[in-house]
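The other protein chains are all here in position, but one chain of the complex has been omitted.
Let's turn to chain A:
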C-alpha cells in the first residue's frame, strides 16, 4: 500500500517538474507574447497542480496528516492562473502588441471598432452574425 502510494507520489512530482520544464522551454522558444502566455499559463498551472497533489498525497499517506491548505492551494491556483493569463493577453492586445505571422482575419479588432463607433444597429447585426457562426460551428 505504502509502496504504491510512494510510486504515485513520485510520478506526480516528476510530471509536475516536467511540465514546468516544458513551460520554461515554451516561454523561451515561442515567438510572440500570446503563444508564450499560452505556454506559461497552461503548462505551469498543470505543473503546480501536479506537484501540490503529490505533496498532499505524501503528507496524507506517509505522515498520516490531512493538509486541507494544500487542497485549497490547488483550487486557488486552478481558479486564478487562467484569469491572470487572460488579463495578460488582453492587456497585451489592447496596448497593440502584434501577433506573430498573422494571416487570418482579426475578429476581435472588427468587434472593437464596431463597438467604438457606437452604431447600435451595426453592433446588433454583428452580434447576430457571431451567434450564428457559433451555432454553425457547434453543429
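Before moving on, here are some points about what is shown:
We adopt the following convention: a contact is a pair of C-beta atoms (placed from the backbone, for glycine too) under 8 Å apart; a residue touches a chain by one contact, two chains touch by 3 or more; residues count from 1.
Criterion: contacts and distances are computed from a predicted model.
Missing chain, UniProt name from the options "Light-independent protochlorophyllide reductase subunit B", "Na(+)/H(+) antiporter subunit B", "Tyrosinase family protein" or "Phenylacetate-CoA oxygenase subunit PaaI": "Na(+)/H(+) antiporter subunit B".
Residue-wise, the contact with the chain that is not shown comes from A:75, picked out of A:7, A:21, A:75 or A:134. Contact with the omitted chain, checked across A:7, A:25, A:62 or A:87, is made by A:87. Summary of contacts with the chain left out: across A:63, A:116 or A:135, the touching residue is A:116. Within the complete assembly, residues 69, 72, 75-76, 79-80, 83, 86-87, 94, 112, 115-116 of chain A touch the chain that is not shown.
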